[in-house]
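Before I ask anything, let me first share the structure, which is written out below as structure tokens.
One protein chain omitted, others in place.
To keep things simple, chains are lettered A, B and C as they appear, and every chain counts its residues starting from 1.
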Amino acid sequence: MQDGEAGFTLSKSRFEAFSDGVFAIAITLLILQVNVPANIPDHPTRQKQLEGILTIWSQYLVYAATFATIGTMWLNHHALFRYVERITHGIVIANLLLLGLVCFLPFSTEVIARYGLTQVSVVYYGLVLTAISVGYFILQRQVMAAHPSVDRRVTSWNLVGLSFYPVAIVLGFFVPVLGVVICGLAALFYLLPRSVASAAIRP
Amino acid sequence: MQDGEAGFTLSKSRFEAFSDGVFAIAITLLILQVNVPANIPDHPTRQKQLEGILTIWSQYLVYAATFATIGTMWLNHHALFRYVERITHGIVIANLLLLGLVCFLPFSTEVIARYGLTQVSVVYYGLVLTAISVGYFILQRQVMAAHPSVDRRVTSWNLVGLSFYPVAIVLGFFVPVLGVVICGLAALFYLLPRSVASAAIRP
Amino acid sequence: MQDGEAGFTLSKSRFEAFSDGVFAIAITLLILQVNVPANIPDHPTRQKQLEGILTIWSQYLVYAATFATIGTMWLNHHALFRYVERITHGIVIANLLLLGLVCFLPFSTEVIARYGLTQVSVVYYGLVLTAISVGYFILQRQVMAAHPSVDRRVTSWNLVGLSFYPVAIVLGFFVPVLGVVICGLAALFYLLPRSVASAAIRP
Partner (left out) sequence: MQDGEAGFTLSKSRFEAFSDGVFAIAITLLILQVNVPANIPDHPTRQKQLEGILTIWSQYLVYAATFATIGTMWLNHHALFRYVERITHGIVIANLLLLGLVCFLPFSTEVIARYGLTQVSVVYYGLVLTAISVGYFILQRQVMAAHPSVDRRVTSWNLVGLSFYPVAIVLGFFVPVLGVVICGLAALFYLLPRSVASAAIRP
């Protein structure tokens, strides 16, 4: 990815509009994976109806954690591109890779919806989130390669966040629900005023 | 959420583009919950075909009420942000919370599609709408905290609207269809020229 | 809907962005109603596989006709709003009504996918398209009420288009496939250079 030499300059506004669109759609599609259990009969009793919306509490949890994660991702993406003046070829490739991974999230929530909170489903979920973090890390590298003045702390903060997911995977292997909770906390961590404001956002 | 000190300033245009995108997608996904009943056979008679599109009148009603609600929500959101000059950290968090609740609406319409208009499904629907109203209320507080000059009447009108949903829940407990109608009326109430123009929109 | 007195002025750009988003999503969701028949077995023979993608030719036809219709709708919407300088309250309401009807289209294509091209499904499809035309007509009225200088021919051309759908419904009652073809032709009619350019678009 020889950014410098190619002289690739994409319009920043259309680049951001496309990325914003993908984030907005991915975050909205999450709800399609929250479903009343298929084994609820056609004309359920009141008892069965209540059961149907209460037994899927784990889907609500996954919805909230994943929504917060994509929201945070968008926020970080936004914060990062405030530094960006020209969209190099490397940034375009890294951004497509990141979006492709973010769009994969609704499938990993479907896996949890289908299997329940199990070792397999939660570890899978954690692996997808780790891949997204790595994708974001690569995107940051490309931004920093093209804009040497970007604050190094942006990357270091990302590393702090990245360390959440391996922990979530390991804990999720033993106590699945804990894995999802940690992933949700990772998103909330980014939403703390201090981290967002002092490292990523404040110029 | 210490807005003031963090000095978080997000680009208003990208913030609005993301919110508009989420509202637009959530409102368009509603139709995916309107479905021909699953018990219609593969090659139905003309009689059965007519039955299939007429027996789901309650889904049409819920579609119309929910579409009007999200449309109103977008309109109010738009009106509120005309006052906004800087996107504080508190506004970002409150906005993500609101969007997460709005995106949850298609699931509550799915519950009605699955159960029919029952005590459980309509009360659930009303509770989600109440949560959205509370989310909007929190967002307004954050906007007003950052912009002290925002007209107090904005909030008072919201309270008028908020009072619809508890009524809808109580009435919906006894006559489910009435609960949905009241929720739809709450949206139409916001669309009245007087309320929108004099309180929320007119500067 | 007392537009004039209310003094409601919405930002035109955000109004258009929301409408564009809804049109773009509705047009993209159409493909979700094109499906391989459910009666194709799990590991189908090559013969069965070919059958699966060829027997749904009517879904391809409906997809093409509906895609052209929403595309035309967006184009006309765009053309109309070139005249618009202020978004009155009446325009907002009429626009939400139109969008609510356009978003309903994916359900009417689902009805055709479920029933096949039958009297019931094609007449239903034609009725939804007629409702959209009426919705567009109302929107035009609101635009013209707020902008008296808008060319009267805009409306007259719409009437030409509107006359297609009743014909499609009547013909579709006797020869269903013809009903869909006429609806598709109505969209193509609007895409003719002369009609779009001389009446609706050229200022």
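Things worth noting here:
Keep in mind that, in the parts below, contacts are C-beta pairs under 8 Å (C-beta built on N, C-alpha and C of every residue); 3 or more make two chains touch, one makes a residue touch a chain.
Because the structure is a prediction, the values reported are computed rather than measured.
Contact with the chain not shown here comes from a single listed residue; of A:L50, A:A64, A:I93 or A:L185, that residue is A:I93. Interface note: of A:Q49, A:T69 or A:S121, the residue touching the hidden chain in the full complex is A:S121. The set of subunit C residues touching the chain not shown comprises 16-17, 20-21, 23-25, 27-32, 34-36, 40, 42-44, 46, 49-50, 52-53, 63-64, 67-68, 71, 74-75, 78, 82, 191, 193-194, 196-198, 201-202.
Within the entire complex, the positions of subunit A that touch the omitted partner chain are 1-3, 5-11, 14, 17-18, 21-22, 25-26, 29, 32, 39, 89, 92-93, 96, 99-100, 103-104, 106-107, 110-111, 114-116, 118-121, 124.
Just so we're on the same page, only the chains that are shown with their structure count from here on.
Computed centre separation for the pair subunit A/subunit B is 25 angstrom, with centres defined by C-alpha atoms.
Looking at subunit A, one finds that residues 25 touch two or more other chains.
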